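For this depiction, one protein chain was excluded, whereas all remaining protein chains were kept in their positions.
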């Protein structure tokens, strides 16, 4: 459902074209500094505007409604909301009966018996990731001094990202990409045995981001082509450092003292200007259409900060479970 | 932690060299037929014995302790246990201070302050997957008539699996592999919005299997190299069938009426006969060692039925949440 | 934490003197009718204004932010918020170092290292029950045609409620009371075995209401003084109806087809005009004070609708788990 986490617990809500999207963040340690400006950098990194991103412009200014008093977390639930201002309902109304390929339109129509909010994908829109990034800002503060970094490795099948974006834009098409995320300075032993392995929790959160179709840790799929003698990472000191890091910083589901590394595969945005076909679910007839609304050519460009947030949210929870963070006292 | 699921909920326990491993399965619909023989086929598929698998021989005969009365589920928790008989504690005692590369030895030593059961990886052993497969047998019955199939696609980097296994065995080394799982006949609309997307839950469960380093759905990482016009799966009928299935049967986290398809990357087993190096965590000195115990050359050979169980457990839970299964009445 | 429920799941937030209090309601069945006017009746019943209730006046107009489209639930999370308008921060600032007896002031100061929002009890204020009542309105619709009724049985130790309230008000004091709640028309078999018995879940929710100090089901404490031959409720038909209802409609934690009945004991409000003593937590010195802020003389007067909401929230979740509610299709 729309809740995640055991100590650091988040509940997300909202729709692409509703009044507001947002998130409730429960379990934030009391005393953590939290001011509206703390969100600026990550909000800017997620925001559209660069070549290849949607023309929709949102201010993305977080409103901190509860759980913060005099710029410090109180320890009780923090509600953060974002207004949806630049919504154009009329762009989508014609799609009510013709599910767009690649979107949740058909499945959510069936799941919700036709009562889903179809405007812009409703609750299934990437718009909700703005709330995830906000929770990520808080999570990163909890994780500090551990650091999270993320970058796009390739888009459209190559590292020539700018060139591929431009070409796709010209064709009225879209492209996917691969983004890598790296967490430095984590303590050893985060993660819980069996079901709550670090990989389990990180992948759980990452696959909640719309458009992700694959994830791998460390050498990932490449591991399946290695020999054990090659893939194993020999320990070189008593802090856990290993000679190489094919494991991506995780053994047996637990962080092992090396950088945590994972990569996610992002599909090309499903909304494209080029003509596509689908079936009218009322009439059963094949239909052609093209998406006139604003959309991203390459959503992968906006994914790095969202991936960081996802990792931070999971790791902050694991850190708090492991008692690795000292309590703040006034 | 060691619990997973919202309606169909499992709790796993045990260690490689303890008395028993097993699982509590809560939320199984009352009236479901369940006899010891129902477990035979999947237990056999998981069991070692073929070339490339460990010499450890366990009977893997499930003991159904509770929750079943006259071969029918009662609706209350089902405990299933498996004895560990063929354990050789002495094989491992020498490793207490020298963490084996690729294993959870170092991280679990730190996490548990030195109190972890180090024999054969303890709770972090692949031995626990026998319990997962048992829960999978029940889950498959709940999912029926939907069907789950799984097969190994490659090992050691190629489809020449037998050849690669033999070569690695000869060298005292090990190899990884890639396994694909496919679920046919699922209803439309399983999966919950945002955090409990079908991909989130399946990947969560799959990464709890020791040795998995990557997962992808549908075209997966290949999606990241496609254009939108190519990757989108146009709808061709009002049941949700699409022209192709790059999405792997999932849109917006919800099943869409097509086959659910995913692949997992399995690393080569970390225990190999060849000499390896590590560091003694007491002395800090570099140490050479080789694993004399029994071990798999290619654990990927035993993964298909475990992957099926993982998918079945998640999907049975989602099916029961969605109310798609009629209640059995006497 | 601030989340409750397995299918019908709520997350509450806010403080007495913050901007807004509210609730996220997840798992509401799609298609359920939901308009702002639906909340009016229960909001009015909870609101202060009658003799014996606080002078604080809030409009308590719900703002439905997400999860509802064209007055129908979409099936995704519903955020409902209430503005705090009539807050007088200055009333409370002088209490920062002198914890008021009976309130959470001391314990929350310690728990949160001094970072708690101390204004009016912050997150521990009864103000949050406005959000609970809002979730209750939705839950009651899900439960329909089952009906929930609640009434105050006594206040200040007798059924002469009005008289006792007036007397206490005159003395600058406060009084407690007992409220009974009754649910009619529930299906047989709600409740889950062992930990999630109906009594467990109802009491869990009821004790989250500030000021509750006891709960009993059916004959409750009086059962402890009965003989088995007297307390047992003989079955009189195959629908589960019993001759009497000492069990309060629950056997073995499961609803049994009779009215579900429970009573809650509500303590007198802790804020009173009369002088009280406490200790200054900075100086350790004994201090006298009296509460000048607005406060209820008898909070029990406002509890009936809150108790109904609590029961409805729990039972709606159990009903949805049991699949007893037909899906709405357009």
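A, B and C label the chains in the order they appear, each numbered from 1.
Here, contacts are C-beta pairs under 8 Å (C-beta built on N, C-alpha and C of every residue); 3 or more make two chains touch, one makes a residue touch a chain.
Quick caveat, the model's predicted, so the values are computed rather than measured.
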Missing chain: touched chains present in the view: A, B, C
Options C:40, C:184, C:215 or C:328, residue touching the unrepresented chain: C:215
Among C:104, C:130, C:146 or C:311, the residue in touch with the chain that has been omitted: C:104
Sole contact to the chain not displayed, among C:53, C:87 or C:256: C:256
Residue numbers in subunit B that touch the chain omitted from display: 1-3, 9, 11-15, 18-22, 24, 26-27, 30-31, 65-67, 69, 72-79, 81, 111-117, 122-123, 327-330
Absent chain, residues of subunit A that touch it: 6-7, 76-77, 193, 321, 323, 327
Subunit C residues that touch the omitted chain in the full complex: 1-4, 6, 12, 99, 101-108, 110-112, 121, 123-124, 128, 154-157, 168, 171, 173-178, 188-189, 191-197, 199-201, 203-205, 207-208, 210, 212-221, 223-238, 240, 242, 246-248, 251-257, 265-272, 274, 276-279, 281, 284, 286, 300, 322
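Here, only the chains that are shown with their structure count from here on.
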Chain nearest the overall Cα centroid: A
Of all other chains, the one whose Cα centre sits farthest from subunit B: C
Geometric centre distance via CA averages, subunit C-subunit B, whole Å: 43
Per-residue multi-chain contacts in subunit A, two or more chains: 1-3, 12, 111-112, 123
